[in-house]
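Note that one protein chain of the assembly has been removed; the remaining protein chains are unaltered in position.
Letters A and B name the chains as they come in the text, with residue numbers starting at 1 for each one.
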Amino acid sequence: MLPKYTLPALAALGFAFGVFSVIRGNQPIPIAQPVAEPANSPFPSFIAGAGIVEAKSQNISVGTPLSGIIQQVTVKVGDKIKAGDILFRIDDREALAELGVRKANLAKAKAAVGEAEASVNDTRNMLELIEAVTDRRAISKEDLDRRRNAHTIAKARLESARAQVLQNEAELAATQTTLDRLVVHAPVAGEVLQVNIRPGEFAPASAGNTPLMVLGNLDQLHIRVDIDENDAWRFRKEGRAVAYLRGNRNFKTDLKLVWVEPYVIPKRSLTGDSTERVDTRVLQALYSFDRASMPAYVGQQMDVFIEAPDASATLPSMPKPGTAETRS
Amino acid sequence: MNHIALKMLMGDRGKYLGIIMGLTFASLIMTQQPAIFVGLMSRSFSFISDLGLPDIWVMDPKVQFIDDVKPLQDTKLYRVRGVAGVKWAMPLYKGLLKARMADGTFQTCNVIGLDDATLIGGPPVMLEGKLEDLRRSDGVIVDIDGAIDKLAKPSKIKGGKPEPLKIGDTLELNDKRAIVVGIAKTTKTFQSQPVIYTTYSRAVRFAPRERKMLSFVLVKAMPGENIPLLTRRITESTGLAAYTQQEFKDLTWGYFMKNTGIPINFGISVTLGFIVGAAIAGQTFYNFTLENLRQFGVLKAMGTSNWTLLRMILLQAILVGLIGYGLGVGLTALFGYAMRNTIMAFKFPWQLLVFSGFGVTLICVFAALISIRKVIKLEPAIVFKG
Partner (left out) sequence: MNGQSTAAVRCKSVVKTYDTGGDKVVALGGIDLEIHMGELMMLVGPSGCGKTTLISVIAGILDQDSGSCEVFGEDMLHMRSNQKLKFRARNIGFVFQAYNLLPSLNAVENVSVPLIINGVKRQTAEYRAAKVLEQVGLGARGKSLPSQLSGGQQQRVAIARALVHDPKLIVCDEPTSALDHETGHTVMELLKDVALHDDRALVIVTHDSRIFGFADRIARMDDGHIDKVVDSSDKL
């Protein structure tokens, strides 16, 4: 039958198995390590914000003064351009046709001036002829008046014809201007960052969602940092600031404050989504940084830390939020 | 005398086995039922345990438990980041989204959005693929249980077994395309829904449009930072609730304890197990003593002291207690081992060993006490009566 040690042995075995499954079943769950180490602030007390890289000139969204079909795009993305370089042309056939009409009109008006001048000469000769007759009885008073009036009218006609020429010249210039406006030039020197038009597309003169072309001066880049309005009071212009590249915190750069947008604006989502979701307002500060210190591209997001006084340590005369006020 | 006590106990095989069976049963019930209970309850916060990296969870102050997501404004992330003592703070999206399967059925999934750059908060164990693969466009990582079961593709043959989801398969999340780039192992959650990991911005794109999308902010404290103090500081300066990982677990656990019938149900079965075990073991042990009363009388007449007899009975009680306890614990562990790959919730922390040990001790002490009382009051003169 059952040897006397069977049950105690089984029990010891059972307990050992229990302990084993306790140990095995309660091993700590492995911790998933981050793919990239997150950036962290080098300052003990700071404001964190999302920054976006933009060109120093800010990013210029080029528009067109006149709507029309694109005829030619003369630059590519990445082209370095000087101020005044042609960016693109809009279909100018209508304006050219009008130019022809205007030129013909001018020529016609100029011809009309010659005609009027001839008419003035003719009438003056006729008038001088009759005025040379000394015997007043030989000529009728009526004939003299008629010839005098005809000369006056001819002079007025000449003035009118001359005015017509001036008008046609002005009209020609206007058409020429229109023609010039159909060619869009670079307003500043810089780089073409984005081209959203191709020949044959319609370029509206109104402000659209997508700019026709984006220009910027990439010689120096700026970082525009959004600071939550709730943290804005802690922002100090003299505070040091550091930006980290997302995805690799080894790329960091010191920032120099350029200016602070004086107007607090509704947050345009810098964190990815194009549409407005959040009804918070942000203070925007612009910082410059040394381009050589990190491979940053315009439009890229950064994690920015700005040195700021501790939330609880500033303005000792004011009650600490959440303690003195809520108690008592 | 100990030898004699043990011989006496084991000599009566029927009773010996009866006592041990009673105690084994009691110990089994008192270990296995709480193990299921603890397993079930720990699923309520398994998501928090799985996410071991952050020290602190920041959320809306009205959040009651992990699945009770009350989204925050995106800028709150930066406010939390700006609190002194915070090493880093990362966004986490957590929401239930409907996945449409190849055969047109819908399955609600737990979608987790991780910070795009660091992918902090990823699954603890990757079975296939890498976490970095989430950076591929439309990439998602699916947990293995979901991939095998709820999100499995219907079989090509009619009535065949569904095929598990593999890397490269596509899913439809809220009418948007998602590609499986990895399979992960996660701890089962309370609702046992499939878990889908993706990046934060992608999760926001998958999710229906809402004004606020940020579910949680995960915070790591600076080394050496006093974490409870930091949680208070975060709460003070942002007005959000900040919990340490343990606090958040406790919050979730407490919610389930208070708002579900689970603790009562298991409490009752554990109590019943204790009572039945105590009744069987106590009764049999007492019977055993009664039956051996004459033998105790003989020993007493021959000059054995009450103290020695008491020690003998205690020894007997301890032995059956240990054996019953060991067998019960062993059977529980066996049960857990057998059920390890099923949907069954089972968790065996060391506290349960102590708990059932305490329960068995209580039963044995109770059984020994009533027996000892009988033996001490015994008049040895009975041995002269035929």
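FYI, contacts are C-beta pairs under 8 Å (C-beta built on N, C-alpha and C of every residue); 3 or more make two chains touch, one makes a residue touch a chain.
Since the model is a prediction, treat every value here as computed from it, not as a measurement.
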Which chains here touch the chain that is missing from view? B
Missing-chain contact among B:235, B:260, B:304 or B:361 belongs to B:304
Since one chain has been left out of the picture, which residues of subunit B touch it in the full complex? 1, 3-4, 7-12, 294-295, 298-299, 301-305, 308, 380-381, 383-386
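In this text, only the chains that are shown with their structure count from here on.
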Rounded to the nearest whole Å, what is the centre-to-centre distance of subunit A and subunit B, using the mean of the C-alpha atoms as each centre? 58
List of subunit B residues in touch with subunit A within their complex: 10, 13, 20, 31, 49-53, 73-75, 78-79, 81-84, 86-90, 115-125, 131-132, 135, 187, 201, 204-205, 209-213, 220, 222, 233, 235-237, 239, 319, 322-334, 336-337, 346-350, 352-353
Using the touch rule from the top, collect the residues of subunit A that touch subunit B in their complex. 1-2, 4, 7-8, 10-22, 25-26, 28-41, 44-50, 226-228, 230-231, 234, 246-247, 267, 269, 271-273, 277-280, 282, 305, 308, 310-312, 320-323
